[in-house]
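Just one protein chain is left out here, and the rest sit where they should.
Take a look at chain A:
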Amino acid sequence: MLKLLQNEWMKLWNKKATWVMAILLVVGVAGMMGLTKWISTMEENRAESGGVSVEGPAAAPDWRMQAEAEREGISAQLADPDLSSSREAELKEELQIVEYRLAEDVEPHGSYSRQQMIKDSSGIATLAMLFAIIVAAGIVATEFSDGTIKMLLARPVRRWKVLTSKFLATALFGALLTLVGFVVSVAMAYILFSPDAGAELAVRSGEVAEVSVWTLTLYHLLLAFVNVIVYTTFAFMIGSVFRSGALAIGLSLFIYFTGNTVSALLSRYEIAKYLFFSHDLVALAQGITFIEDVTLPFAAAVLVAYAAVFLVVSYLVFSKRDVTA
C-alpha cells in the first residue's frame, strides 16, 4: 500500500498544476496577510490624524464600550421566551465571559493583533479545500481520460487498493496544503503584526478561564479539516463515478457556494440538520448556526457519515466497473 501511495504522490507532484496550486496557496495567504496589514496601517493613520472621517467616529471604540453593548445585546436575546435550551446555554456562556471581562478588566485581542491573526489562520482551510477538491476530482478521472487506467488496473493489485491509495494521496495533499497555508499565515502574523495584552477567554466547567490562542486555533484547524475531507470525498466520488473531473469540481463548488443558502431556506425543517453542506464546524464551535439544536458532535457525526457513504459509493463503482476507455 505504501508503494501505491508513493506512486500517487509521485504522479501528483510531477504535474505542473499541483505546483501551481501550492505556490498559489503560499502567495495567496501571504498576500492576504499583507493586505490586512496595509488596511490596518491605513486605519491607524486615520485614527492618528484626529479622527476626521466622514463616516462617523473613525477612532477604534474602547473595548469596554463594545463589551457593554455586547452584554446588552445578549441580555436582550436571553429575554426571548422561544429560545431553545442549547442556544440559551451558549448565550449564557457568552454573557459570563463578557461580564468577566468587564469585572476583571481583561481586554480581548484587538482585530489587528498578532494573536487575532493567528486565530484567523484556521480560515486558510477553505483555500486548501478548493485545491484539494481539484486534486480529488481529477485523481481518478484523469486516469480514465488519459487512458492510463488500463495500464494501472492490469496489474496484480486489487482495485480497492488502487482506489485507497488515491484517496489517501488526496487526503494527504489536503492536509499538507492546510498545514503549509497555516504555517505561512502564522509566519506572516509574526512578521507583520505585534502582539497585544488581550486574552482569549472560555468557560470551562462553569468557570471563566484564559485559554491559549494556539489551543483554540489548532482545534479550529482540526474542525475545518473535517469539512475539507467531506468536500474532497464528495469530489472524489463524483470524479470516480462519472469519470469527469470537470463535473466533480463544478458540482462540489456549486454545493459549497449554494449549500448555505439552501440549508438556510430549509432551516425550519428537520432535514436541514442531515445535509452535509449545512454544517461548518468552525462556525459551530464559535456558536454561529442558523439551524436550531445542532450540537458540534452531532454535526461532526453527520459529516463523517456522509464521507463514509461517499467512499463506499466510490469503492463499489470503481471495483465493479468494466474498463472500456
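Criterion: a contact is a pair of C-beta atoms (placed from the backbone, for glycine too) under 8 Å apart; a residue touches a chain by one contact, two chains touch by 3 or more; residues count from 1.
Operating definition for what follows: contacts and distances are computed from a predicted model.
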Protein that the absent chain corresponds to, by UniProt name, given "Succinate dehydrogenase", "Sigma-B regulation protein RsbU (Phosphoserine phosphatase)", "Molybdopterin synthase subunit MoaD" or "ABC-2 type transport system ATP-binding protein": "ABC-2 type transport system ATP-binding protein"
Contact with the hidden chain (one of A:Lys15, A:Arg64 or A:Lys92): A:Lys15
Of A:Pro81, A:Pro156 or A:Pro297, the one touching the omitted chain in the full complex: A:Pro156
Option from A:Leu4, A:Val140 or A:Ile229 whose C-beta touches the chain left out: A:Leu4
Footprint left on chain A by the chain that the document does not show: 3-4, 6-7, 10-11, 14-16, 146-148, 150-158, 320, 322-324
